[in-house]
Structure formats: C-alpha cells, structure tokens
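First the structure, in the form of structure tokens, and then the observations on it.
A protein chain is absent from this complex, but the other protein chains hold their places.
Labels A, B and C are assigned to the chains in the order they are written; within every chain, residues are numbered from 1.
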Amino acid sequence: PLKAKASLSNEDIMRYSRQLILPELGVQGQLNISKTSVLIVGCGGLGCPLAQYLAAAGIGHLGLLDYDEVELSNLHRQVLHGEDNLGQAKALSAACAVRRLNSTVECIPYHLQLSSENALQLIQQYDIVADCSDNVPTRYLVNDACVLSGKPLVSASALRMEGQLAVYNYHGGPCYRCLYPVPPPPETVTNCSDGGVLGVVPGIMGCFQALEVLKIASGQGSSCGQQLVIFDAQDARFRCIKLRPRQAGCVVCGENPSITHLADYESFCGSAATDKCRKLNL
Amino acid sequence: PLKAKASLSNEDIMRYSRQLILPELGVQGQLNISKTSVLIVGCGGLGCPLAQYLAAAGIGHLGLLDYDEVELSNLHRQVLHGEDNLGQAKALSAACAVRRLNSTVECIPYHLQLSSENALQLIQQYDIVADCSDNVPTRYLVNDACVLSGKPLVSASALRMEGQLAVYNYHGGPCYRCLYPVPPPPETVTNCSDGGVLGVVPGIMGCFQALEVLKIASGQGSSCGQQLVIFDAQDARFRCIKLRPRQAGCVVCGENPSITHLADYESFCGSAATDKCRKLNL
Amino acid sequence: MAAPITIHLEFGGGAELLFSGVKKHHMTLPSQSQPWDMKQLLVWIQQNLLKERPELFVQGDSVRPGILVLINDADWELLGELDYQLQDKDNIVFISTLHGG
Partner (left out) sequence: MAAPITIHLEFGGGAELLFSGVKKHHMTLPSQSQPWDMKQLLVWIQQNLLKERPELFVQGDSVRPGILVLINDADWELLGELDYQLQDKDNIVFISTLHGG
C-alpha cells in the first residue's frame, strides 16, 4: 500500500484534466487511483493493454509479473513489446514501455513464475489483482491467493475470437472456485498457442479489465462483481450474465474452507502452469 | 492499393502464427490483411489503439492523419505517444510507435488537417477509412468523401464514460448522413476537452474499430454494417442497435444525391473542425 | 379507452444531463382515449420530465438533430418514428450522438 497523496500536483492536474472533470471521477477519484497498487499476473495479450491504460490513467503502483521472454509470435497481440524487445523478459519490456508512457507510475517488474511459494507474499502487497494468465493452474492459484489475502480479482481470458471477464472475490460476490469448483479435464483445455487468438480480442478484454480496475480503484466500484461478460468478436456481441452468489460450500471462500494455504496447482489441474505444451484442440 | 502478396514469408508465418491458425482467418485472410490499406483520421484516443492493433495484426499500409501536436493532457488516453513525444506531431509520434511494433507495415504520417481540398485525393488511395476524429464537421467531411469514393467507413466516438461505433457505407448499408441528415445545433455538442473522457473508453472503442477493420480486411466481413454499438462504461454494458437501411432521400448516398463534391463543412455544421474551442456542456 | 401503460425510458450520450443526470426512468403513462404514440410521448416528456431548456431536446414536434431514438433496441425509423404506437413495457432510448475521440 502506498501512502496517500494529499493533493494533485499542477502537472497531475494538467495530465489528467480530461478525466478529472468527469463527475464519476473528480479529484478524489484521481487521488484514489494514484494511491492504488495493482498486480498484473501475465504481461501477454491481456496484460499489455491493461498495463498501458492503468499507467496512462495514473495508477499509483504497478506490479508486472511474467516468467516468459518476448517471442516474435507474441507481437501480434502483446503490444507493449516491440521488435527490439525480442528475447527480453516480458516483465522488463513491459515496464520500460510503461515508463515511456508515464514515468510517475511506480513500476516493479517480476521476472518469475507465480507459485504457491511466492503468491501470497506478492499479492499481499497489492490492493487489486488482475489475472492475465494463460493457463488453468495459475487461474486457481491466483484465485486462492486473492481469497486468502482478501483482494479483489479482475479476471479476463481470451481465445480464438472470444473473450470472458469477471470480477471475483469482490463485495461479497463469488470467487473463481464458486463458479468452477472442479478444474476442467486437461484434454478439454485449449490455449492460445494451440487454438490461436485474434490479437485485438485480448486487446478489447484487457482494456475492459483496465476499466473495471479503475472503477474499483477510484471508488466508483465495479459493476461486474457477480457478472460474467462474454464477448463474441465474430458477431461483435457482448453478453452480460448474472452469476451465482458466493457459495457457502466453496472450499476456499465458503463457510468451512478446507483450503487455508496454497498447495500444488499443477497436480490439482493435471496440467502445467504455462501455455506452451500442446493439448487437444477443443 | 498495394500489390497482392502471393504468399507469406517464413517470418510472417512465425509472427502471425497465433492468428493464422484461426479458421475464420487462415493464410488467405492474413494475405488479405497484408494487402489492405487503412487511413486513420485522427491519432488521438481512438486512433492510437486502432493503429496499434492494425499494425500488430500485419495490416499492409497505414495512413496516420492528425493536424495536432502531443500535449500532456493527451497522454491519459493517447497511448502511442509517450512523455518524450510532447510537442511532436501526433502523426509522426504514432508512426514511430507503430514502426517499433511492426517494421513490415508501410506507414505514412500526414501532419495536416483533413479538408474539402485534400480529403478525396487522400481517401481514394486507401481501401478502408477509420474515423477517429473529434468534431462534427470532420465526421460529415469523412462520410461524404467515403461515399463519393466508395470506401467503407469504420466510425467510432467516445465521450465521458460512453462510446459509439458503426460501419457506414458498407455493403449497401446506410451512411452517416442517412442517420444524421442535419448536424446537431453547435451548442448541443460536447467535445472531450469540455466533457472529459475516461481514457480507456476510447481505448475499448478504438480496439473495437480495429476488430471491425480486420474483419473487413480479411474477408470475413463486418457485422456492424447496419448496426450501432453503444457502450456504457459505468454499467459495463454494450448494446447493439439495428439501424435504418440506406435512405433513398439521402443527399449524398441516396438516389438523387445533391452532394457531388465536398463543400464547406465548418459552415454547414456551424462549428470548427477541432475540439479545442469551448462549448456548452451538454 | 386505452389502459395505462408502463414504459422504460432511457437517456444516454449526454441527453441524461437534461434529466438531472438520471439515465433510467420507469414511467406509467395514464390511460387516454387513443393509444399512446411517440409524438404524444415527446409532449408528455416535455411536460413531465424535462424541466428546462426544451430546445436542447426537441425541435418542432420531433427530437432535435443529433439525438437518435431507439425503440426496443431498433432505430425508430424502422418503426414509424413519431407515429409508432407504444406498447406496454416498451423500452425507449434517447441517445445523443458522440463526436469525441
């Protein structure tokens, strides 16, 4: 947590003037944003536009986590990385791009894999977590760590020409496990390497994540707490789904949780915490 | 118009592999994208994400038009420009950023104001036009020039926490004038300087424009030809509106058009082709 | 006599600023001898909801240029514009065109 800014500098007022005048935001909303810290798990197709718009909007502190390096096949959607960054750690490349945009944002790159060992210690330092990962074990890991540390989780995903978004563990709403108590059979999971993805689809979903993070950070609040937004890029159609409430029987956020510390998510899900291995195309 | 590529290079196949494998796109769709030229009118809050995702996806040729220079108050939403670009022409700054991302895209910056004198000559050189402008006269000018040169117009706008998107003059559908035959009274028009805008709202709308441009360029086709998409960021709600068909009485695209060349759009609209002057807040 | 009908009114794109910033209004239109049409609805809105500056909303007997009217998620031009007869539970949206970018 950052120490609260008491007021905006003249430069802040100039830079953020177009959003300061919004009645939904105002000076107090901007101050709230400037003292919020956000951890972005994954600096890929979702994390890039998310980091970009959070930094542009003046978020206080940004943690950028990714274990991977920039490859040529990333560039069609991971727009913070350029051709000069090929081979670099994504977390570092993203941090450089963010600094070009807004040097007043405190930005910490983490070139590592989120794991049961480091997740709680990391997530506890942030106010809001954004799941921009690309695999099932990481999604359960991030969820459980957010529930155990009481952080709202703004989660998005994209594949082929579709996207999904929800805000979990927020204002008494459900967590990821409330919705998906049992992980999908590994042979039914498709990742972007296998199934492909049109780059601008995670672009839209990552921007959407930025919107919900900013609404939470500014104090307006997210409207996606018990909702799932599903996007079909082919029909250009969004759909808003009303979700179940928090489940009393949820093993992590329910009344008698059996999960009280982080365990082995790769064996729980039967798959690796990376999108690099090949699976059945479904 | 670009000469058609006969095939993809090995580097192209690597770079675009994640979208090449989409059945909706495929090698032919990627080849189609690589031979398409797009003119982006306005390198601001909409034009930045649009240029970014078109370049990332491998669009053949990008025209980047803006008369303006980068100011500090732009940076909260105009994410192709960084702090080092303050004072630079937006068209040039955007072109540099695009080249960092994808040097294989032919990119031409136009540091000028679109006008009745230059619009047709410019637009004729492109396959698709994207209206990312910020004022009423330019929106009518771009529309009429697109109708007169037979180009599809992917148009978006954003203000405060709302956005709108439509594809005009496409597959026999309506043009902007079919919908809005009479310009709004100048005192009812609010621009982003006056009304403000949350930066990620044009971010989402510009990405959406990129999606529809790519669907047209690849050969899939847009689903927004006779539709208006309206986005409310506060409720996180998109709405798809069925629009009227092309109007037989439209003065520019109708059966007996009275507009056969471009005239004076500032006097037609009673306002200047810039968002810089102050108007009533509505 | 036509029975009273309830309609869902929405204003957006800035048009809500003429209605104290309230975007959504659930309204009951009183019973009258003829069915309600859009022309009468515009008059009713002026008299009952629009407290000031009507010229920013209406022009003559229709909406001012730059406001699009949607009836149940369709452009009102497809449904007869001013002559459309309102049905119970109709959703009517008045949306200002945005020009910013």
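Heads up, the rule we're going with is that a contact is a pair of C-beta atoms (placed from the backbone, for glycine too) under 8 Å apart; a residue touches a chain by one contact, two chains touch by 3 or more.
Because the structure is a prediction, the values reported are computed rather than measured.
Though it is not drawn, the left-out chain touches A in the full complex. Note on the undisplayed chain: of the listed residues A:Gly29, A:Gly44, A:Gly58 or A:Pro109, the one touching it is A:Gly44. Although one chain is not drawn, the whole complex shows that of A:His81, A:Arg139 or A:Lys215 it is A:Arg139 that touches it. Note that of A:Cys175, A:Val189, A:Ala210 or A:Cys224, the residue touching the chain absent from this view is A:Val189.
Checked against the full complex, the candidates A:Leu8, A:Ile230 or A:Leu262 give a single residue touching the omitted chain, namely A:Ile230.
Where chain A meets the chain that is not shown, the touching residues are 42, 44-47, 132-136, 139, 156-160, 162-164, 179-185, 187-192, 195, 197, 202, 228, 230, 232, 239-244, 275, 281-282.
By our rule, only the chains that are shown with their structure count from here on.
Among the chains, the centre nearest to the mean of all shown protein C-alpha atoms is found for B. With each centre defined as the average position of its C-alpha atoms, the distance from chain B to chain C rounds to 30 Å.
Averaged C-alpha coordinates put the centre of chain A at 28 Å from the centre of chain B. We define each chain's centre as the mean of its Cα atoms; on that basis chain A and chain C are separated by 40 Å. In chain B, the positions touching at least two other chains are 160, 192, 195, 197, 240.
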